[in-house]
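Taking it in order: structure first as structure tokens, then the write-up.
The complex is shown incomplete by one protein chain, all other protein chains being positioned as in the whole.
Up next is chain A:
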Amino acid sequence: MGAPFGSFGVATPWLLWLLPLALLPLLRSATRRTAISAVSAAPADPLSAAIGAVLTVSGILALAGLIVALAGPYRAGEHVTRTGIGAQVSMLIDRSGSMNETFAGRQPSGEEESKAAASRRILGAFVGERAHDQFAVTAFSTAPMLVVPMTDRRDAVRAAISAIDRPGLDYTNVARGLGMALSQFGPAAPGVSRALLLVSDGAAVIDPRIQAQLRAEFAKVRPNLYWLFLRTKGSPSIHDKPAGEDTPQAAPERHLDLFFKSLGVPYRAFEAEGAEAVAGAVRQIEALERDPIPYTEIRPRRDLTGYAYAAAAFGLLVLVLAKLAEADFLRQGPHASTERAAPVARHETPRSDAA
């Protein structure tokens, strides 16, 4: 596979080695051979010579056209960069066991929907609606897991989201998850809006040593940070101050919120206590993330095989007509001796002599 001539290429280049065969019409004619005592006996006939040349060219065209057609010529596809509306969204999704409970903190039964199933439904719709976004999906529980790297293939992102309501794992270790979600953005591209969407139903204490690392990472990547907090009914809110000591251990949600606020990146937290609230929050995020983003559009390569076959067919048509119009020169017959040979027939004499 290659495009050796600019944007043109062929699918199977080795077939082009057959191209010298196309010069065969220069050596051999497809017309009948007739013995003649001396070519020089016939007067020079420019019309016959021209017809002979046309037939040779037609033969070359037919053979070369077929060989090129078999090699599969194409004009290479192009990558065109355009600007659309969208963002790079890195989703960090909590896969701890509690995500499989309902917003009321129970095992789902009947019509009830677990938090994971609700986020699956709503995030799936979010991915489906936005044409030029790029998404990456990271899951975390005890350890972070790279699910899908940053991609514009929405089928793959949807497949990753449709796996999030499967039974989850143990704990909510948000710090390492944030680190991996940030690493999904890759090297900075100018003019690309970046958003980190954390979907979790709990929080955890972030080790102070890791806090410093995360702070540095956030300062480098500078994403818009959204925290979609799926609050179980009756559990503490982000804004609740604990009754006793106000430590990260006592109120991890509140302290994670404070940590996010201290990062110096645009940050919004959404507390959702039901599927409708989640949908509302996702709608708000969607409205906020409307920035121009360069995206690549691939123009498919164009198959030129048809043109090669058309050229070959034209050459063959001329040859077939010529074969039909072949006359018998100097043949003993009722007409050949009386009629002057047609010009069409005349050309073959020098050619067949050469052959």
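FYI, a contact is a pair of C-beta atoms (placed from the backbone, for glycine too) under 8 Å apart; a residue touches a chain by one contact, two chains touch by 3 or more; residues count from 1.
One rule holds in what follows: contacts and distances are computed from a predicted model.
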| item | value |
| --- | --- |
| Per UniProt record, name of the chain withheld from view ["Branched-chain amino acid ABC transporter permease", "MxaL protein", "tRNA-specific 2-thiouridylase MnmA" or "Pimeloyl-CoA dehydrogenase large subunit"] | "MxaL protein" |
| Listed residues A:R82, A:K241 or A:K323, member touching the removed chain | A:K323 |
| Residue in contact with the excluded chain [from A:V10, A:I51, A:L70 or A:I238] | A:L70 |
| Which of A:A159, A:V205 or A:L263 contacts the chain that the document leaves out | A:A159 |
| From A:A53, A:L146, A:A212 or A:L258, residue that would touch the chain that is not displayed | A:L146 |
| Where the missing chain touches chain A, by residue | 21, 24-25, 28-33, 59, 62-63, 65-67, 69-70, 72, 95, 137, 139, 141-149, 151, 153, 155-157, 159-160, 162-163, 166-167, 169-170, 305-306, 309-310, 312-313, 316-317, 319-320, 323-328, 331, 333, 335-336, 339-345, 355 |
